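Left out: one protein chain. Kept in place: all the others.
The letters A and B name the chains in turn, as written, and every chain counts its residues from 1.
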Amino acid sequence: MSGPADAFARAPLLLSVLHRPAGAAGLAVLALVGLAALSAGLLSPGDPLDMVALPFLWPGTDWAHPLGTDMLGRDLAAGLLHGARVSLLVGIVAAVIALGIGVGAGALAGFYRGRLDAVLMRATELFQTIPPFLFALAIVAVLQPSLTTITLAIGVTAWPSLARIVRAEVLALRDGEMVQAAVAIGASDARILLLHVLPNVLGPVLVSASILVATAILTESSLAFLGLGDPNVVSWGGMVGAGREVLRTDWYVAALPGLAIVAVVLGLNLLGDALNDALDPRRMRR
Amino acid sequence: MDPVLDVDGLFVSFPGHGRTLLPAVEDLGFAVRPGETLAIVGESGCGKSATALALLGLLPRHAVASARRLRIAGTDLAEADPQACREIWRRHRGGRIAMIFQEPLTSLNPVLTIGEQVAEAVRAHEAVSWRAARGRAFDLLRRVRIPQAEQRLDAYPHQLSGGMRQRVVIAMALACRPAVLVADEPTTALDVTVQARVLDLIAEIQEETRTALVLITHDLGVVADRADRVLVMYAGRAVESRAASALFAAPAHPYTRALLAARPRPGWTGARPRLPEIPGRVPGLGERGAAGCPFAPRCAAVLPACRIGRPDLIVLDGGTAACLRAGEFAAQETPRAAFG
């Protein structure tokens, strides 16, 4: 922990992550899903909510619709491709919001300590007491479901644990030589925080970020499953919810989008594990 | 009297990179008779602790250990692999040979009471009820001079001072009247004022029970008036093994001499004295393949010949030493008058 450059001196982080089987597998899955999201418009142009074929076409029976169609004749493959956009978009933006609040609150609390710390930590505890999913559900229900409200609701309910992690790291750094030296030469608080403190908490934040995106995607799909999705876009969770009606006979309608969710979240968790190991070699002994 | 602990040709190695094995202890041998104290001395990294753990079959799973002879209280365990012959070793540990560890706080389970931890040591080897074991635990606590032993039975480790905790560890070690007691740096983690009392307690118990004691330490000062024999280890090998009186009168190996010179004078209470340190450090496990005496790079009395071959053991007054100039040094009077 000798300077701000230190966090970046481990620059071949990507390489180190790729070297681990978990990291390589996670990145591969995510790259595939990212590609699906980007190419959704090309591979299946048109609105995925439109009826394009007969309903209840089982997967593999018609190669024009390789994954079949649901009870309204909507192409499942098209739904999955377009759904990837929603999942990734909501997941990433919500995680960015949570990162903003969590890192901000944690860093300020750890850096200034005292009264501000007490206030921020009480707020964090409070937010940890309100069940996050129910909270997000209430916010979306009150504000009416749309991509914006869903993303916002997930973002503002997901940050508390991150705030605690960041606070603990900053508290430890605060008394370190590096920060003390910066204080001694009269650097401003903002400068110290941005240049000396935050770069050094990048590691744990990066690990948390991948988990946050995973959690956000799970939350988004759960909200959509309950019928709190944006009605104008297709979402994996919403597809599962719709498939529930025909579960007894045509279970594939609910099963397929669920598998897509599992794949993305698994990829993110694998990436998180690999990042954790790469950044903290002490844990790699076994 | 026959030795109760008789070790010969002990090797311990740890896996290195790839398929290599790195030696931590090489060709070590020693014997201890009932009531006798053997001190094993050396800097950290010399193989003292690996030796102690090998005696109890407590080496980590990946370690490789072998011995020509490992006779403890009449049973030769050289052929019994600790992984394969678990039950043999289990009965042996704590029953015939017991160990006192360095860190009394971490050596005790934080969530079990003192009484439970001492009693389970009794029950590991004797078929007695918990109630009877608790009674024995009470006796043992009194034996190691723990005041208010009755209440202490129900105390947790964190409620005791460091010295008291170490007494508990000693009580556990004594639970089944072991023939051999191995104490690995038993006082290093304790306050200076407590150290002597704990060592006195161990000596007193040894006196009563005629237990053979293997005292492992980096501090020759601890050893001076307590050991019968001293084994000085360097880089996994015995460099000097002699009767304490002979060794302290005229140390034969330059490493022993350096260790003696590096210890604080007894009775010093002022600011930390500047000790003449031994330059350099113990070669790591992977650096021990070189020809010549392993101590040569740090030795003040090194000769060109020392760098060519490993010095053989030379028989001296009261033991042996592995140095080309051992005879010369052993004939000298103590280099500084302050020892002993």
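The definition used in the following text is that a contact is a pair of C-beta atoms (placed from the backbone, for glycine too) under 8 Å apart; a residue touches a chain by one contact, two chains touch by 3 or more.
Everything that follows uses one rule, which is that contacts and distances are computed from a predicted model.
J.: Just by its UniProt name, which of "4-carboxymuconolactone decarboxylase", "Thioredoxin family protein", "[FeFe] hydrogenase, group A" or "Dipeptide transport system permease protein DppB" is the chain not shown in this complex?
T.: Matching "4-carboxymuconolactone decarboxylase", "Thioredoxin family protein", "[FeFe] hydrogenase, group A" or "Dipeptide transport system permease protein DppB" to the record, the invisible chain is "Dipeptide transport system permease protein DppB".
J.: Which residue, B:Thr20, B:Thr75 or B:Asn109, contacts the hidden chain when the whole complex is considered?
T.: Per the contact definition at the top, the residue touching the missing chain is B:Asn109.
J.: Decide which residue listed in B:Phe11, B:Phe30, B:Phe101 or B:Phe138 touches the omitted chain of the complex.
T.: Considering all chains, including the one not shown, the answer is B:Phe101.
J.: For the chain that's not shown, point to the residue among B:Arg33, B:Arg91, B:Arg143 or B:Arg288 touching it.
T.: B:Arg91
J.: Give the residue, chosen from B:Val4, B:Leu153 or B:Met172, that touches the chain omitted from the document.
T.: Result: among the candidates, B:Met172 touches the missing chain.
J.: What chain A residues would touch the chain not displayed?
T.: 122, 125-126, 128-135, 137-139, 141-144, 161, 214, 218, 221-222, 225-228, 237, 240-241, 243-244, 247-248, 251, 254-255, 258, 261-262, 265-266, 268-270, 273, 286
J.: Suppose we count only contacts with the excluded chain; which residues of chain B make the list?
T.: Touch with the absent chain occurs at residues 56, 58, 86, 90-95, 98-99, 101, 103, 106-112, 120-121, 124-125, 156, 158, 169, 172-173, 175-176.
Please note the rule applied: only the chains that are shown with their structure count from here on.
J.: Quick one: chain A and chain B, Cα centre-to-centre, how many Å?
T.: Roughly 54 Å, centre to centre.
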